[in-house]
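Notes to accompany the following structure.
Note that one protein chain is taken out, while the other chains of the complex remain in position.
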Amino acid sequence: MKREPVKYALLVAVALLAPLYFSGGYLMNVLVFVGINTLLVVALNLLLGFAGQISLGHAGFFGLGAYISAILTATHQVNPWLVMLIAALAVSALAFLIGFPVLKLKGHYLAMATLGLGIIIYIFFNEAVDITGGPSGFSGVPNLSIGALVFDDDVKNYYLVWSFTLVVILLAVNLSRSRIGRALRAIHDSEVAARVMGVNVRLLKVQIFALSAFISALAGSLYAHVMTFVAPASFGFHFSVELVTMVIIGGLGSVYGSLLGAALLTLLPEMLRAFQDYDIIIYGLILILATMFMPGGLVRGIPAVLAAILPKKQERG
Amino acid sequence: MKRIALLAIALLLVAGLVPALAAQAPIRIGALFAITGPASFLGEPERNTAQMVVDEINAKGGIKGRKVELITYDTQGDATKAKQLVNKLIKNDKVSAIVGPSTTGETMAILDDAEKAGIPLISCAAGSKITDPVRKFVFKTAQNDSLAVARIYEYLKKKKMTRVAVLTVSDGFGSSGREQLKAQAANFGMQIVVDDTYAPKDTDMTAQLTKIRGSQAQAVICWGTNPGPAVIAKNARQLGLKLPLFMSHGVSSRKFIDLAGDAAEGIILPSGKVLVADLLPKKDKQKQSLMAFVKDYQGHFKAEGDHFGGHAWDATMLLRQAIERGGDAPAAIAAELEKTRNFAGIGGTFSFSPRDHAGLTKDAFVLVEIKNKDWVLVK
Partner (left out) sequence: MNLSDQIIQFLLSGFATGAIYALIGLGFSIIYNSTGIINFAQGEFVMLGGMVTMFFLTSLHLPLPAALVGAVAITTVVGVLFERLAIRPIRKPTPLNLVIITIGGSILIRGLAMLVWGKDTHAIPGFSGEEPIQLGNASLLPQHLWIFGITTLVIIVSKVFFNYTISGKAMRACAFNPRAASLIGIDVRRMVLFSFIISSAMGSMAGFIIAPLTMTSYDVGIMLGLKGFCAAIIGGMSSGLGTVFGGIILGILESLGAGLISSGYKDAVAFVILLLILFIRPQGIFKRADSERV
């Protein structure tokens, strides 16, 4: 019995039908951002979960995608879909080039280099006022459209973003089960062993870094068109750390885990809003407790919890 | 037959009651403030003030007999959150009008949502592009930065100083100030000889000030919010910088004097009149509002009301007047807001028009100097 297609079909069905429940409410709007964050977390998980390479600068790639889309479409009136492609290609080319020196580094040096990269990009957004509008942001980004269909409300944006998200999830699942996925996991376990087995470790790491940047930039372009406004504060060091948190809380190396991590940490602040000033304390506590009791992330923790609650099911398996 | 008649009477009664019930439903007003996060120095007094004003309105029986319900959300100064929450206010809470957000960036992010939904928005942020170009449903109460810049340049011109160094913080507040400082320099015959910035959390600005000391500048203008300017004041004192130091209205609260201590002496800054309410002449139109606000805030929060809270006071009061005149339909509120003339508030005397949704003139600001740890009006 092939479980993978069933799982994916289920996800598609849930994603397509969700608006029937939430339509009209603002939760719809939050779900749009869950979709964008899922794209980012899947992208980072390819790097961190599969290849075992940390990046503390992914918010930078996300931001580059967003700013390139915003500036080219609003200031220079280029076709937004074309810009989206240009942005993704440009950002992944950049990642490819800097990937060679950066991914030569290991452990905390890699963390430091990617962190530095993210901060340099952030400072550029903030300081290049003539191009980016500086700290107060850049407004007037048009909505995306196909013919007469303009993606200007939450439901339309939801379908727009989630069609990208679902495609990327499918690609990532397939990638992880392919030869490349196995090679990546080999790198994760031992680079030397992978090299001995004939994997071009250096090139593969850089390629996956570029792919990860490509998806992040795509998410950035979508973000810019959904928000119609971009500001540097959305692409700072914090957001990079938040993305790493989403990957780990969801489950390292699991594509569906990425979805869970992104969904939980995007929805959580909304659920905690009722606690007002206490919300960040509860948020911090949940992070600690989730990691303590679900060290493998939600994707492994939830089945374990279910199994504990429903002991019968375990016997059958 | 009898039953039908009874039913008819019952129906009539219910029908008669419906408008009466509706009249008692509260008027829902939304508020978006940066209560936590880097802009909490704005959001917290704004939230406090808005809630205080609404409580008072309700204590006096509401607006035309209807209670006001204020629904406040914390944006954490984050544009993405502001965007989500403005949607929540409009779609889930179905508010008639919105007060806030606190910062220009957040306001720019949500302008179109409010405009599209036709819900009046009174921003508490200062950026002039919020109301330029004018949008039908978007207003603001914070004084434009350009007015504050004009006050400082006027003073410098009077003192025959023409070469200035500007040192601005690299966030929304600072970059907006920097833009205005550069844009208006020529009009006042000013020459900017040093144009430097610092990051909001920087801990040492002696490098920038050393550079300024080595330049031809005759005065230093610093644009930022606490704690940066206090660090700059201390650094300037450490370096023995003799140039007159000007700050922005971003630090016009007692907090700045507390933080900078002795280093604050002699600093001049533009401020809303709330800071010097008791020094104003009796004939000043705003005096009554100002004194009431200061006393009220002191009573509620044991802290000095500052002009940030004042922005929320003005926004809420403007809304109250508009609703009193035209009811709580969003379109009517926007139309009535636009007809506001000579409303003496905290930030200044507001007169909106179809071409002006900011509503203030440069007399909204006064120049004050810090002497003996207190404010003195500069004539």
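We just call them A and B in the order they show up, numbering each chain from 1.
The rule is simple: contacts are C-beta pairs under 8 Å (C-beta built on N, C-alpha and C of every residue); 3 or more make two chains touch, one makes a residue touch a chain.
Everything numeric in this text was worked out from a predicted model, so none of it was measured.
Q: Identify the residue among B:K182, B:K211 or B:H300 that touches the chain left out of the display.
A: From the options B:K182, B:K211 or B:H300, the contact with the absent chain belongs to B:K211.
Q: With the full complex in mind, choose from A:L105, A:L170 or A:I302 the residue touching the hidden chain.
A: A:L105
Q: Out of B:K94, B:K201, B:K295 or B:R341, point to the residue that touches the absent chain in the complete complex.
A: Candidates B:K94, B:K201, B:K295 or B:R341; residue touching the omitted chain: B:K201.
Q: In the complete complex, which positions of subunit A touch the hidden chain?
A: These residues touch the chain not displayed: 54, 101-102, 104-106, 108-109, 111-113, 115-117, 119-120, 123-124, 126-127, 190-193, 237, 241, 244-245, 248-249, 252, 277-278, 280-281, 283-288, 291-292, 295.
Q: Using the touch rule from the top, list residues of subunit B that touch the missing partner.
A: Touch with the absent chain occurs at residues 36, 38, 40-41, 44, 170, 196-199, 201, 203-204, 206-208, 210-211, 213-214, 226-227, 230-231, 234, 237-240, 255, 258-263.
Here is the rule we go by: only the chains that are shown with their structure count from here on.
Q: Measuring from the mean C-alpha position of subunit A to the mean C-alpha position of subunit B, what distance in angstrom results?
A: It comes to 36 Å between the two C-alpha centres.
Q: Can you list the residues on subunit A that touch subunit B in the complex?
A: By the definition above, subunit A touches subunit B via 24-26, 29-30, 33, 126-127, 129, 134-137, 139, 152, 154, 227-229, 231, 233-234, 269-270, 273, 276-277, 280.
Q: Quick check on the complex: what are the subunit B residues that touch subunit A?
A: 35-36, 73-74, 77-81, 83-85, 87-88, 90-92, 104-105, 108-109, 111-112, 116, 127, 170-172, 174-176, 179, 197
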